[in-house]
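Every protein chain of the complex appears in place save one, which is left out.
Let's look at chain A:
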Amino acid sequence: MSITADSPSMTTQTTEALSFTNVGKRYGEGPFAMQGFDLQVSPGELVAIVGASGCGKSTVLRMIAGFESHSEGEITLDGNPVSSPGPDRGFVFQDYGLFPWLSVAENVELGPKQKGLPRAHRRDLVEQHLDLVGLGRVRDKYPHQLSGGMQQRVAIARVLANRPTVMLMDEPFGALDALTREQMQSDLSQIRRSVGTTVLFVTHSIEEAVRLADRVVIMTGGLSQGIPGHIRRIFDVTLGLDRDPTSVEFTDLERLISQEVHAQG
């Protein structure tokens, strides 16, 4: 096992799934809430972003999604600058964001429908992705009939059915109980390996980040700190596929990251 800290380094952009170059964000003419954000994410990589509240980690996701604009710099997806929201950037919300008047299958079908895919193709996509998240049995239920964990699985299936370039997850398991959360984490590892999607994952939990991510990005600053939000450090996580949160290597890395998150300045 090795823990390497690498500074955000510039590489050739064409091989990146997702790239931030000197991205900054300010609201109106106010001070910068985020500045100098540089990050490259390779195809198939899962990058977790951790940091104190208000450091702008959710804003990073929302800027990629196109829900919020960035004030300077460039965000590119497969080399193309992003602007308005689109199906190439799927978003998994903490509060699921399912359409309560649509059944589980209809929620998953919504994306493919927007693309104008034929009915048979859509049905295949729905079946395939509901199976992927283990929810084939509840396809005709409505979201309010499902537990939080199941709703979040529907939300993941709904995003993946769109075959996005990147899946953006904003504290997706934050509202779930501990047991469900652990199950979801191990399922997510499996799902993203079988699908090969690039994932950008924002979380409060350092353990969750170490458990899931190929790299952990630590953000700091933010408007309340008086300095723009920025990346403090990036850790590579080289713990292999089956990670044991009780192992020495795991807890060492967790402690290191925790120190960085809580360090001042």
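One rule holds in what follows: a residue touches a chain if its C-beta (ideal position, glycine included) is under 8 Å from a C-beta of that chain, and two chains touch if they have at least 3 such contacts; residues count from 1.
Keep in mind that, in the parts below, contacts and distances are computed from a predicted model.
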Protein name, per the UniProt record, of whichever chain is missing from view ("Stage V sporulation protein AE", "Amino acid dehydrogenase", "Probable tRNA sulfurtransferase" or "NitT/TauT family transport system permease protein"): "NitT/TauT family transport system permease protein"
Contact partner of the left-out chain, one of A:Ala33, A:Val47, A:Ala65 or A:Ile234: A:Ala65
Of A:Gly28, A:Pro81 or A:Pro100, the one touching the omitted chain in the full complex: A:Pro100
Which of A:Gln114, A:Gln190, A:Ser224 or A:Thr238 contacts the chain that the document leaves out: A:Gln114
Chain A residues that touch the omitted chain in the full complex: 65-67, 84-87, 89-91, 93, 95, 97-101, 110-111, 114-115, 142-144, 158-159, 162
